[in-house]
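First the structure, then my questions, so here it is.
Apart from one protein chain that is not included, each protein chain of the complex appears where it belongs.
Chains here go by letter, A, B and C, matching the order in which they are written, and residues are numbered from 1 within each.
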Amino acid sequence: MKAAVRIQQEDFSQDEEISALKACSKRMGGIGTFLGCARDFSEGREVEQISFDAYGSMALSEMQKLRSDAIGKFALLDARIVHRIGTVSGGDNIVFIAAGAEHRVAALEACRWMIDELKQRVPIWKKEITPQGDAWVVPHP
Amino acid sequence: MKAAVRIQQEDFSQDEEISALKACSKRMGGIGTFLGCARDFSEGREVEQISFDAYGSMALSEMQKLRSDAIGKFALLDARIVHRIGTVSGGDNIVFIAAGAEHRVAALEACRWMIDELKQRVPIWKKEITPQGDAWVVPHP
Amino acid sequence: MISVLFFGPVAERIGKSALQVEFHHTMSLQNLRDKLAAQYPQAFEIVCFAAVNGEHARDMTIALTDGSEVAFMAKFSGG
Partner (left out) sequence: MISVLFFGPVAERIGKSALQVEFHHTMSLQNLRDKLAAQYPQAFEIVCFAAVNGEHARDMTIALTDGSEVAFMAKFSGG
């Protein structure tokens, strides 16, 4: 089975991730997921591709901590985080987060918390490649 | 492509549902999903299977309204709702909800709202089949 | 005639999932409910919602029309 936390170039399958998540327990009543995708349009500009740079070793260890923190904070049965790097096109998957709990509220709240924290904690940067040139994304506060 | 709102006996694929959801727009930056599963243990009792009864025509039309309401309320690009009926075993999928929006907050909030509303509005009932006998589930207020 | 439908726990207590009730002029949803609740008190203990022709009916005073489909339902537990 693939690791619960990964940084990878290739795409992932949600069916595979969810069945890996469910494998740990049949007491899992609710699974919340977040899938972040590349938009082909951002702040008024057409976006052809998005490329990523990452501090790979730190990003992976921050994602692992984030998963453990979420499992502790929300009493999850399991959680998974996958982030792609390299270059992706409009509509492609970028990040996948899944949180499984006995009940739905914990699963959904953990999922929301994990994607918010990931954006704060994990050293990954995206650059939008547009017909007018490339630009690193400046996140809104 | 399968309908965006369905009630069916057979299992579903999240990969298929997500790719159908994404087909509508490349401006979709965030997709929130909720997957409800059958737990093999509930309120201290082992649960072997869960069987469903539904007011099929009304349940489908309520789910369709729910999808339209969510699209309007959260400015979603698209949404899907699938609910299984018949009999399922521990770990099996029961319900799938997906909300796609330009940004993550709307997608995640819509997903949470839809599963909460579904439980209030949609005429479906579940019965737990346990070694001690069968019992219709009484939802907590 | 009015078709009355029951599902899940209500159908189990009544012992069937549908009934035909003769339509009377000026029959309201509440009249129908009272009539059936007297006949099946144990089932109606758990009835929380009614629907007329597949739509949630919150106003019990509404008049029924001949041929309506009415459902008396327990709290939902789907999802």
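Going forward, a contact is a pair of C-beta atoms (placed from the backbone, for glycine too) under 8 Å apart; a residue touches a chain by one contact, two chains touch by 3 or more.
Bear in mind that the values here come from a model prediction, so they are computed numbers and not experimental data.
A.B. asks: Out of all the chains shown, which come into contact with the hidden one?
C.D. replies: Displayed chains contacted by the hidden chain, ordered by label: A.
A.B. asks: Can you say which of A:Ala20, A:Ala54, A:Val105 or A:Ile129 touches the chain missing from this structure?
C.D. replies: Here the residue in touch with the unshown chain is A:Ala54.
A.B. asks: Using the document's definition of touch, tell me which of A:Arg6, A:Arg27, A:Lys73 or A:Lys126 contacts the absent chain.
C.D. replies: A:Lys126
A.B. asks: For the chain that got dropped from the picture, name the residues of subunit A it touches.
C.D. replies: 36, 52-55, 57-59, 61-62, 83, 94-95, 115, 118-127, 136-139
By definition in this document, only the chains that are shown with their structure count from here on.
A.B. asks: Looking at the contacts, which chains touch subunit A and subunit C alike?
C.D. replies: Touching subunit A as well as subunit C, we find B.
A.B. asks: How many angstrom between the C-alpha centroids of subunit C and subunit A?
C.D. replies: Using C-alpha averages as centres, the distance is 48 Å.
A.B. asks: Taking each chain's centre as the mean of its CA atoms, how far is subunit B from subunit C in angstrom?
C.D. replies: Their C-alpha centroids are separated by 26 Å.
A.B. asks: What parts of subunit A, by residue number, touch at least two of the other chains?
C.D. replies: Touching at least two other chains: none.
A.B. asks: Pull out every residue in subunit C that's touching 2 or more other chains.
C.D. replies: Correct list: empty.
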